[in-house]
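Missing here: one protein chain of the complex. Every other protein chain is in place.
Letters are used for the chains, namely A and B, taken in the order the chains are written, and counting of residues starts over at 1 for each.
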Amino acid sequence: MSARERVAGGTANFIDERTGAAKWMKKTLTKVFPDHWSFMLGEIVMYSFVILLLSGTFLTFWFDPSMREVEYEGSYEPLNGIKMSAAYASALHISFDIRGGLLMRQIHHWAALIFMAAMVVHMMRVFFTGAFRKPRELNWIIGVALLTLGIVEGFLGYSLPDDLLSGTGIRIAEAIIQAIPVVGSYLSYFIFGGAFPGEMFIQRIYAVHILLIPGIMLALITAHLMLVWYQKHTQYPGPGRTEKNVVGYPLMPVYMAKAGGFFFIVFGVTAFLGAVAQINPIWIYGPYNPGQIGAGSQPDWYMGWLDGLVRAAPPIETHAFGVTISWNILIPGLIIPGIIFTLMAFYPFIEQWMTGDKREHHVLDRPRNNPNRTAIGAMSLTFTMVALINGGNDLLATHFDMSINQIMWFSRIGLIALPPLAFVITKRICLSLQRADREKVLHGRETGRLVMLPHGEFIEVHEPLSPEKAYALTAHEQLPPLEISGADSNGVANPQGIKGKLRARMSKASQEQIQKPTAKEMLELEDGHH
Amino acid sequence: MSEINMESNKEIAPLEDPGLPEHVHRKTDVDPLAAKKAERQVSILFSLSAVGTILFVYSYVWIPDDTLIFLPIFGTTNAHQLLLGLGLAMALFFIGMGAVHWAKTLMPDHEVVDYRKEQRSKNEDREAFVATVKDGAGQAGLGRRPLIKRTLALALGLVGVSPILLLRDLGPLPENDLNETNWKAGTRLVTDPGDRPIRPSDLEVGGVAQVQPEFPAGKVRHLDDIAQDSVLLIRIRPEEFNLDAERLSWTYEGIIAFSKICSHMGCAVALYEQTTKHLLCPCHQSTFDVTRAAKVIFGPAARPLPQLAITVDSEGYLVAKAPFNEAVGPSFWGRDSQ
Partner (left out) sequence: MGKSVNRFIGRISRYRRHRFAAPLMLLSGLLLAGVGFTVAQAATEEIQVVLSSDKASLIAEGKEIFARGCSSCHGLNAEGAGAAPSLIGVGAASVDFQVATGRMPMADMSQQAMRKEPLYDERETAALAAYVASLAPGPAAVSNEELAWERDGNTADGGELFRTNCAMCHNLAGQGGALTQGKYAPTVMGVEPKHIYEAMVTGPQAMPVFANSVLTHEEKLSIIKWIKFVETEPSLGGAALGRVGPVTEGAVGFILGLGILIGIAVWLTTKAR
C-alpha cells in the first residue's frame, strides 16, 4: 500500500467508525445527474448565493449600521465636511480606504444582480419544461419563497449604505407600509422607531439582511437541494430516457469536476464584473436627505417591475368618514404582486386541476408540447417586461428622446392589452412548431435539394429522421381533455356544477395540441412514398 | 368522471424507444497524443489561475491604491482596484476552466443509467406508519382527557402573546405626529441650505427656492424634520394664478409655497418647469399644476401638494401665516383628506 492509500484509508476509517458513512458515501458518489446547460441555471443561483455570503461577510467587518450623524473626513474630497450617517461614512470608508474594499462591494452587488437574474431564468426553465409537476410541487413553492426573499434581501442590502438613491427607495417602501389600512401608520412607526427616517432603520434591516433572511434562505435552499437529491433530477425526453430512469454522469469524478469547476467560473465572472464595471457608486449619489432627489431614480432591476406598476397606477384614493384608503398605492404595491405571487406558488395545483393529471412526471416537456402552459408563461413575462420598462420610463425618455407621458400611456394600456396578445401569439407559435414536428416525423427533414424525376416532376428530397430523433419528437404524452359532462345518462346534474364546467373548458383549452403521428399514419406512409 | 383515460395514449405512441445511442469516443479516448495535448491544456489553465493570484498579490502590495490609469472605454480609472479585481477573477476563473476542461476531455464520458423508484411508500410501510401514529396518539391519551387538551391549547395560545407584546417598544405610537410639522404661524422661511431668511424681492418671477422653517437658535435640524418640513417656494405672475379666493390669500404677490414632500409616496417634488408651471415628481412622474394649487394633472398621485399659507412679517421677510391645513406627505388610514 502506498503512503497515499494508507493516509486515505486511515481517514476513511476514522470517519466511518464514528458515522457509518461508507454506505451512504458510496451511494452519493455514484449518484447520476443528467447533463444539460439549462440545468446549470440553478447552480448559478446557488453559487451566487455562496459568493454573496463570502463577500458579504467581508463587508460586515467594516460596515457600521448606525444612523448616527457624523461629519465625513476621509479620502473622498467632495464629501469632506458633509454631514452623513455613520453607515454611509463606513461604506465610503470601505470603498476608498480599505484595499479591495470597493472590489468586494462591487462583487457583492454584481453577485446579487446575477443571483436574482439566474433565479428568474431558472424559474422560467422549470416552468416552461413542466418540472414543477408532481412530485416537485413543494420544491416549486420553496422556489417562489426564495424568489420573494431574494427580492426583499436585495432591496434591504442596497439600502444599507444609506445613500440618496436607496434612501428614496426606503421612503417609497415606507409610504407603502403607511398606506396599509388601519395599522399602516403604527407599523411604520414601529419599523422605523418613530417618524421617517428615524435613527433605527439601518441597524434593524442590517440584522434582517445579514442574519434573518440569509438564515431562512439557507434552510430553504437546503430543503430545495435535498428534494432534488432525493427525487432525482428531471431529464429531457430522448432515446433511452424514460419516466423510470435517470441518464447522465456520476457525481464522482465528472460532476464534482464540472459543478465544482463551474463554481469557480461563476465566482470568476462575478469578480471580473466587480473589477471592470462600476456599480452603485454611492459617493456620487451623496448621503440620504429626504429633501433631496435625483432625476432617473430607480430601484435595482428585480424591483423595477414594482416601480413600473406603481407609476402606471391610476390616481385613485377613497376619502370618506375621516379615513383615506390609497388604492393607487395598495393595488400596484401589495395587491397585484400578492395575487401574482400566490398564483405563481399554486400554479402546479392549478394545472393539475385543469388537466386532471395526478401522476408523477420525471421527463420534461418541450415547451412547444404544452402550448397552453408556455403561453401562460409568455403572458406573465410580457406583463413583467411592460412593468419593468415603465419602471425606467424617464431614462428611456432621456436617452431615446421620448415623452414620459406617452410611455406611461403605452404601459397603462400595454399592461392590460399585451399579455393576452402574447398568450394568443405564443400558443399559435407552439402549435405551429408541433405541426412542423409532426411533418418532420412523417415526411422527414426537408433538405432543400431539388431532384427532377425522369418523367419531369420536381420533388424536394426529404431525409427521414433517425430513430433517435424521431423518438425524441414523439416521446411526449398527449392527454385528452377531461370529460366532465353536464348530466349523466339518467339526467342527474353533475354535482360539480359551474366549477366542473369551468374545469372542462379550461381542460379543453389547455389540452389543445397538434396530434402526434399515429401508428396507423406511420404504417400508411411505409406503404406509399412521398 | 374526471380521470385520465391512459389507455388512449398507446394508440398515439407509435415509435419504439431506440435506447441509448451508441457511445461515440472522443479524440482523447482513442489518441494518446490528443490526451496528452488535453492534459497540457488543463495544466496551462491551472497555471493561469496561479498567475492571477500573483497579479492580485502584486497589485495589493505594490500598486498604491490611488494610482490612476487611462484606458479606452473605462476612461480614467483606478489601476489598483482594476488589477486587484482582474487578478482575483483570473485566479478563480481558470481553476474552473481547468476543472471543466479536464472533465470534458479526460474523465470518462460514458452515460450511466440509474433507476427511479416511486416516491410513494409501499403500502405495508404506510400502514405501519399509520399504526405507529395511532398507537402513539392513543398512548398520549388526548382523546380521553379533554381537560388536558383544552388547557394545553390555552397555555400554548397565551404564550404566543408574550413575544408579540415584547415588540411594542420598537417605536412610539404615531398619535398626531403625521398631522404636524414645525411650521407655525409666523415661522420664517429660510433657504435650504444656508438658513437665510427670504424677502419677496429676492425671488424673481420664474424662480424657485428650496425652503425650510427657521429653527430657534440651539435647535438642531434633523432628517426627521426635513422629511416633513421641506417646502418649495415658486414665483409666477399673480395674474397667472387660477385659484379660489381663499387659496389666493395664501399666496403673496405671485409667490406660492407648497410642501415639497410628494403626496403620493414622499419623494421630494422640486422639478419645476418654468414654461408650463408644472411640478414633476421624478419618482413616479406625478405632475402638479402650480397655478391651480398643485392639482394633480398626470400620474398616480391622488391629492394635490399641501399649500403653505404665506405672508410677510414686519421686517419684510416671508413667513408662514398658519401651519399646513392638512397632513403632508403620503396618505395614511387616519388622514382626513376632505
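Here are a few things to note about the model shown:
As a working rule, a residue touches a chain if its C-beta (ideal position, glycine included) is under 8 Å from a C-beta of that chain, and two chains touch if they have at least 3 such contacts.
Quantities reported herein were computed from a predicted structural model and do not represent experimental measurements.
Touching the missing chain, out of A:161, A:214, A:392 or A:419, is residue A:392.
Within the complete assembly, B:68 is the residue of B:33, B:68 or B:245 that touches the hidden chain.
The residue from A:79, A:364, A:415 or A:442 that touches the chain not shown here is A:79.
For the options A:53, A:117 or A:323, the residue in contact with the chain missing from this view is A:117.
Summarising the interface, subunit A meets the missing chain with residues 35-37, 39-41, 44, 77-82, 95-96, 102, 106, 109-110, 113-114, 117-118, 121, 164-165, 258, 261-262, 265-266, 269-270, 273-281, 283-286, 289, 291-302, 304, 392-395, 397-398, 401-406. Touch with the hidden chain on the side of subunit B covers residues 24, 26-28, 68, 73-78, 81-82, 85, 100, 104-105, 109, 191-194, 198-199, 201-210, 234, 268, 270-276, 278, 280, 282, 285, 287, 298.
Assume only the chains that are shown with their structure count from here on.
Mean C-alpha position of subunit A lies 17 Å from that of subunit B. Against subunit A, the residues of subunit B that register as touching in their complex are 1-5, 8-9, 11-21, 60, 65-66, 74, 78, 80-82, 84-86, 88-100, 102-104, 107-109, 111-116, 118-119, 167, 170-174, 177-178, 192, 210, 212, 222-224, 226-228, 230, 260-261, 264-271, 282-286, 296, 298-303, 329-338.
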